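Missing here: one protein chain of the complex. Every other protein chain is in place.
What follows is chain A.
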Amino acid sequence: MTAVSSSAPPMAASSAPTRRRAASPDVLRWLVLGLTTLVVAVPLALIVYQSLLNAPFFMPNKALSLDAYRFVFADPDFWSALRNSVVIASGMLLISVPLGAVLAFLMTRTDLPGRRWLEPMLLTPVFISPMVLGFGYVVAAGPVGFYSAWWQQWFGSVPWNPYSMLGIAAIAGLTHVPHVYLYCSSALRNLGSDVEEAARVAGAGPLRVAYDVSLPMIMPSLLFAAVLVFFLGFEVFGLPLVLGDPEGHLVLTTYLYKLTNKLGIPSYHLMAVVAVLIILVTVPLVLLQRRLLRNTKRFVAVKGKASRQQTLPLGHWRWLPFGLVMLWLLVTVFVPLSGITLRAFVNQWGEGVSLWQALTIENFTTLFEQDNLVRAMVNSFGVGLLGGAAAVFCYTAIGLAGHRRNDWGVKLADYLVLVPRAVPGLLAGLAFLWVFLFMPGLKEFKNSMICIWLAYTVVWLAYGMRLIQGALLQVGPELEEAARSVGASRAQTSRHVTLPLIRHGLLASWLLVFMIFEREYSTGVYLLSPGTEVIGSLLVSLWAAGAVEQVAALSVVNVLMVGAGLALALRFGVKLHD
């Protein structure tokens, strides 16, 4: 590492491959890239291999065969699940992209009332487990949900049905608005508002400005977000599991879950096939995303430095968009959360039940009587806090390994990082169980939190890397170049210049990763064992076992944890996006 004191400035190095070769290999960097490749590729390879067998890969009687593919392609359930997934993904696209863009415009460019406190509220759906949301909707807005009951009392009939495909797509769309919002608002923030002001000076109203000026400027980000949301549409699991199952609406991920049981004995090969197919659908989207991302950066770079931003006065119309934002918040956050909270504090509910008489805190007291549930709370907190820190450490190492470089190693890592996002969490978890069971030397860690932590870290690799890279991009290259020009090695530069400069970014990333880890639910389902319970996965297990009271109470605890993280993040002045 010390030998990397070649005087070539990093920017020049990327454009001059012949000179880069002169630098001796950076062992640590390749180690990081190698490890990343390993933790991503091994479970993935295992899934692909399993899909090509006719029995669990660890059984002696397995054989190579395409039977599993034949079975899945011949199963009408698969096709209806695929169709439903496309419907949900399209619904999400249609709902979240326009709404997210409008929200972003309102929040960054206009004098919308209450912007300061609205922002964290807008982002809450990202950090709440969809299982919690789904069950919240059942209690609040299901056929006998308490909001439905009130509505029926006042207006006669209930116009919504959260169990229908339309309902699920709408809920999924509404809860993904923040994803779009994040991309659009950061794009808008990076652009100066001078162009908009020019339009305003020329007499254009806010609507005209938004449509004719702001929108075209953030088009690349918007497209990027659109692809992301469409892609996430194939991954939705918790909502259709809770809302769609009873009426038989399958999507690819719940179809995969169903295959666990369909043949009576584990059908890993069939599950693996579905996972491979999901990967095949989503990988092209990932590639498309990368293309778009490249364009986004170029676009932003052309604009250069942002000038002082001016807000657009909405005038006396401003309460209308404010009302819309509140309505969205009401439907997306308040309704499900109040539903789940209410369920946690009653022993029964529904048609003809007096909620006052049903009030109880027993659901919570029984929660704390059960050591596995208490452990789950402690573990979830630990995996978020310590595991989150460790994950940020790993993400940073990978980020630095690619920082200001542009060789094949970096490109490989760029793609690798995105792939785990394409694997459904449920199967990613199963793959990690196999890795820990069957890789020599790892068996001892099977029943430890390390297993869960590693699975979480890999599954959220793309998300974590985006946070870290965002922070890294904000470091001016001239600062690092200065260090390098006085003879510092790459490692020294990283340690003494880059890392201290991004410490706030790292802290922010840690908090965001904490919240994401608290919310994660499908990855850990197969990794649960006594001592390694985590709330999110227990929710799936308890739901499957039908312990509804415990699901509700545990959900409330989960939401409180995420809320505490969010409050802490804001207290420390963490910016929720780059």
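Please note the rule applied: a residue touches a chain if its C-beta (ideal position, glycine included) is under 8 Å from a C-beta of that chain, and two chains touch if they have at least 3 such contacts; residues count from 1.
The criterion applied here is as follows: contacts and distances are computed from a predicted model.
For the omitted chain of this complex, the UniProt record lists the protein as "ABC transporter substrate-binding protein", which is one of "ABC transporter substrate-binding protein", "ATP synthase protein I", "Nitrite reductase small subunit NirD" or "GMC family oxidoreductase". The residue from A:115, A:290, A:318 or A:446 that touches the chain not shown here is A:446. Although one chain is not drawn, the whole complex shows that of A:156, A:264 or A:441 it is A:264 that touches it. Across A:45, A:59, A:207 or A:359, the residue that sits in touch with the chain not pictured is A:59.
Within the set A:156, A:203 or A:246, the residue that contacts the chain not displayed is A:246. Checked against the full complex, the candidates A:35, A:144, A:450 or A:570 give a single residue touching the omitted chain, namely A:144. Residues 56, 58-59, 139, 142-144, 245-248, 258, 260-266, 347-353, 366, 369-370, 372, 433-434, 437-438, 443, 446-447, 525-526, 528-530, 541, 543-548 of chain A touch the missing chain (whole complex, contact as defined above).
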